[in-house]
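Note that this complex is displayed minus one protein chain, with the remaining chains in position.
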Amino acid sequence: MRGFVKWLIGGWIALVIILAFAWAPEMTRPNFGTGTIEPWPSFRIVFFHVPAAWISVLAFTVSMLWSIAVLRKPTRERDDRAMASAELGFLFCSLALITGMVWARNDWGAYWNWDPRQTSVLILLLIYGGYFTLRSAVAEPLRRSRLAAVYSIVAFVTMPFLVFIVPRIMFSLHPSPIIQAGQGKGSMDPKMRTVFFMSLAGFTGLYIWMLSMRVRLERLAREVRAL
Amino acid sequence: MNWARGAAAILAKDLKSELRGRAALNAVVLFAVVTLTAVSYSIGGYGITAEIQASLLWIVLFFAAMAGLSRSFVVEAEKGTQTALRLTATGAQVYLGKFAFNLLLLLVLDAVVLALFQILLPITTADWPLLVLGLLLGSAGLAASSTLIAAIVAQAGVKGALFTVLAFPILVPVLIAGIGATRKALAMDGLQSAGSEIQLLVSYTGIMITMALLLFDHIWKD
Partner (left out) sequence: MSPLYVVMITVLIIWLGIFLYLIGLDRKLSRLGREMDRK
């Protein structure tokens, strides 16, 4: 496909890592205990945590779009693409969850806090886990692609509820420290914003590359089986 | 309004066979009774808060629904009436008929669970209109998604756990909103305070029914 672009992606992300730690200025936050402004080094996780989440949403959206295509005309290629993108969505969502848990452990002392956003992301993983469970439960390929496509579309529709609406309802119960993280993102220094968008671009490139590889792998596997 | 007549016909058929056999109703009610009894036996003596009461109510409802609604379409596959349905009714009619049946089933379940609650873990003060509204809307959301997932699972040909695995995560928004609304009803916070929960339940149910109507033919065709 495009050989040097892959190396470009590799170098780009390496650059993002360096910039995120060495060039982006230190983030600060108010310490409500001592009443001073203190440095917030763990904030740098945001450069990986949020892009991972956004790419996950992108991947699930792409999966939904290919699923609609599958329902219009069920070809193996379309089904491969819908599945591959769902897999990558699951992967990046897991990455977002793990980086989030590392951040939470660092800032609030525990990996899991029943924070509304955290919980919603976990539910999202369960929903797409269901997608793969469903696929493995149906033997016949045409029926599998159709049912999986329907489920992918339904799963996508629940995302706005889980990502936006449910956390807002649960926040009314106990506003959590994550509000500070939200404020931190809004008031980002221009250098930070640069690194953030560079990271987003890098993750997007990585996703596109991994998607094309996964689709190629699936097509090859089918050809091998047909031998 | 031909679709309504078709849907009503399917609803009537299901109601008739249910009144004859009562399989789904028995499963659902029995499950709720057993679960609620077990739970209240273990924690009833400790004096539970309104929050826990609300959560318990919905957990019992949910798991009873999972037990009872999973077979919505398996009956057709078993009895071989699938082909007949496919010929005589559109996907929308089948879905709406099944949805209506499941909703009725859940409403009966709601009544039973509420009654049991009054006996085992009594609700002393509550904003009853809000409580009932929350249950109604939550049941509608439950029925909307469960019917859709049940159709998918029936076509997948696998029984049992697949339905719960697929349906439960998708229904989490309904669970959260339902618990929220019930909790506020028990705390007498007033109808206004549960605005977001009500909004979620209404929009969720609407979107799920819409998706089901759009997608059902793809699930249903052979």
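For reference, chains read A and B in written order, and residue numbers begin at 1 within each chain.
The criterion applied here is as follows: a residue touches a chain if its C-beta (ideal position, glycine included) is under 8 Å from a C-beta of that chain, and two chains touch if they have at least 3 such contacts.
Given the structure is predicted, the values throughout are model-derived calculations rather than measurements.
Partners of the chain left out, restricted to shown chains and counted across the full complex, are A. Annotation: of A:Pro25, A:Pro41 or A:Pro141, A:Pro41 touches the absent chain (contact as defined above).
Chain A residues in contact with the hidden partner, per the touch definition given at the top, are 6-7, 10, 13-14, 17-18, 20-22, 41, 44, 209-210, 213, 216-217, 220, 223-224, 227.
In the analysis below, only the chains that are shown with their structure count from here on.
Rounded to whole angstrom, the centroid-to-centroid distance between chain A and chain B, based on C-alpha atoms, equals 31 Å.
Across the complex, chain A meets chain B through its residues 71, 123-124, 126-127, 129-130, 133-134, 137-138, 143, 146-147, 149-151, 153-155, 157-158, 161-162, 165-166, 168-170, 172-173. The part of chain B that touches chain A in the complex is made up of residues 148-149, 152, 155-158, 162, 165-166, 168-170, 172-173, 176-177, 180, 196-197, 199-200, 204, 207-208, 211, 215, 218-219.
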